[in-house]
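So the structure is just underneath, and the comments pick up after that.
Just one protein chain is left out here, and the rest sit where they should.
Which chain is which? They are A, B and C, in the order written, and residues in each are numbered from 1.
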């Protein structure tokens, strides 16, 4: 689904509402930019802040009509549900601890939801959302952004096609530096991310480890069955783990290793993976997302590149620009929004609409379980089974 | 001007019309995606094709009202000029030989213009547009996309600040592979690009050499005063030069070298430069646009990165995402559209609105002169002065 | 100690003897090439094989006089000890299980020893060698080759000087592919490496993990105090672990992670480390050994390069060629041999002769302990203390 071919001919458009995202809400601005790029959604409603003034300003700036510029998501859910032209989907971009309630209300109102990760802060909450969504086959997506990169999809397709043989070992690291700086200068986002009552049971693991874990399961099609985690806190002023190591066993026989950190200087958004197979190894890194590196036993390495003719079909359909005109982060998120539009076209059969798996409530639940199980493993200093979900 | 901060608070928006860009017009789709990202323009009018059916379909798909969905740019120019709410700017994305006439008509109607490069196919035409624009101080921009990349702006600012010392030598290469393939399978774009009556006097030089030349002048602030060009045709089926070498002398004392090619396998959009100064060398490549490489005499190399705190001010204002969440081609073009919006806010004083120089008709003219002078130099096999413009 | 400045003026030379290293003994050839490069040793004696014919051929080819071309290392130790001009040092390059006995005999004869890693196959043996060596202050070196690379030494010096702040976390990976191929085609070296009676208690850990472990202690100056290891066997035909993960705690407060594998396609000799400090992160990889990457919080990355003027003193003295004329593996090993010569010049005070720590019997013992402790940890699936040595 190219971002460029979506304007002529005109594709079906969807009405979107946003929860969170007033002035200063950084990631909400990213979501709106991706929405504009994807060009399949019109933002027509919102509850942009818990602060009324921020709400009003945001809605006005974003061209939301006054009557759909809600002061809170509860009003929004009930009012939208009552309209003839309700929003087709609610986009939840609040801090972690404010995911559960709006998601629940929209699901109860039968309105599809797109929610930031980590889904919620406990597996009980996640399972409750699952029950609500399954009751009506309501569309629900969790924005694991990195699965929108064409070359991540290309990696997945190549692995499934056997290009690297059988998977032996999976390594993923996700390192950030933002927590390494002067702690007195950290912004609001840093503060709630270190507060267990808001961020959930883990710090680095919930913030970025979930992405890393999700990408291993996405790539391999294997599910984690047990893990051994070491959660470490190296930054005293932060209330949660900032450096984590998780070893994993997967149902397909692979073993895995995950390293996540929030205070690693020189790492801006350092997600990278290396999947070792019996025939080849496949590597990708988020900061150079246009290429996929396949290194083979005794032979020349291959550098696959987004937009070239030897891409797998799963990757090719997610490409917009030709190779050489680089795509990047916003385009990856826009690819997800294109997927969401395609899925929403399917109505109750939204699960059948896509050839690439969409991160749904089950993936969201697994991300929450990663935190819960890792906390237990780390305190026991031993391996713990990972629940079937 | 961040693409993300432009939605809250709401910035002034401009009405845009597009000439060219019906179904299949690839670069027009790119311009529209960048327009959506920039979020400062509403596309309200257009003459999208010389084919009426294509026109109608495109306008409808793009949500243009029927009365502003014109069948040709002549009607568009006169009708828009007569409206109370005319377009604030016309965006011309037709093939090269169809730039001059619409640009002229819009300028005559007092309507600002944004035009793809190369500006036109002769310096006489370019100078005529200059006269028209100067008469009314009408805004006119030529889309040298690569000057929108923050790290190109960072390079320029560092060079101006003396970080590399005095410039000794400037090297730029711009290599593409599209003409290297099976010539029977080339698309429409390839065909007109090899036809002198449409593409203008040169092939590789007009198509990509102009970008490369522009970027050297943009970076250095120096103007070419003489050149020695060798235009080569290595692809028999193409009607123009496909491989060019141009040596240049600049008014600031630097010498330069440009290599452009359209049939270089393995080069997707291979623009890269290396500016050698007395203290350091600065390098950048379009396919890895997030970093700037500064290598110093006897000391550690520096890798500057978009979004970090040690960026120059000129670069920093063009940044949207934090370092690590990569930006790329569409974002660079959107930066230009943000600049255009800022300039248009300035009305007749648009030239004073920006801290980074905007590619105007003079830059467009110089691109056309590059082709004309190089043809002469290549046929004489000698150096030829470059006109002052 | 430059390899190039050692010939004029002439430095003191040492008589060396070699145990192992007949035809087909690959690493012995590497040692001899490094000896020639270092230009401080004359190979005058040897017991090159357990096979008499191979012994004779090798000694003759290597220009060893017939009387010092011994048929076994026992004869060699006693005969050399009895000479007026005995060898100054014995170089032991036999398979792992044949390290202990020759080392013991030479130490008993008061002859210094240079031995390949892993030192021996049990900590009891290692401690017995320690006792023998300490009795006479006899020089004993274990060839941890990678500590000979100038940029590894540069990393160590920068870490000690506080350039990256306090160490938060240390990651090292060492991946090879040789075991991933057709197992029926594996050579002699592969066979004994998978045989516990010869290779010792571990496979990947003993073969390459010891290098990785040693380099972390070398870089940080911190000592491992506890570890949690997972030893995995993914290649059925190999009799030992081929894929290992070890988590570590260090006495200086750092945590560490080590991943070693012998069957990772596309990894030829993939040793790389990443040391995360509070101020910066430092990275190096063996296959691109000429540069050291220091990435800092929010600022430009630094790429240090061997041979430039901003190198640390510890690194600079180990450099031979100017930056740009690359050095590599043989030069790194030759740097170690230059160190050995310098140390041997010191006689009983050999420990004081060098500014960079030399891997001695204690480092050798720690490598053996790594295997022993990891086997225990892996079978218990829990953390185990690492003995003080």
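We adopt the following convention: contacts are C-beta pairs under 8 Å (C-beta built on N, C-alpha and C of every residue); 3 or more make two chains touch, one makes a residue touch a chain.
Treat the numbers as computed from the prediction; the structure is a model and nothing was measured.
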Have a look at B:154, B:301, B:327 or B:363 and name the one touching the chain we're not showing. B:301
Checked against the full complex, the residue among B:267, B:306 or B:366 that touches the missing chain is B:267
Touch criterion as defined above, residue of B:143, B:202, B:220 or B:243 at the omitted chain: B:243
Residues of subunit A in contact with the chain not shown: 294, 298-305, 308-310
Residue numbers in subunit B that touch the chain omitted from display: 164-165, 168-169, 171, 173, 175, 177, 180-181, 228, 230, 232, 234, 243, 245, 247, 255, 257, 259, 261, 263-267, 276-281, 294-298, 301, 381-383
Against the chain that's been left off, what residues of subunit C make contact? List them. 3-5, 7-10, 22-23, 26, 29-30, 32-33, 36-37, 39, 57-58, 60-63, 176, 267-270, 286-290, 305, 307-308, 320-331
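Rule of thumb we're sticking to: only the chains that are shown with their structure count from here on.
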Measuring from the mean C-alpha position of subunit B to the mean C-alpha position of subunit C, what distance in angstrom results? 56
Taking the mean of the CA coordinates per chain, how far is subunit A from subunit C in Å? 44
Touching two or more other chains - residue numbers and ranges from subunit C: 294, 298, 301
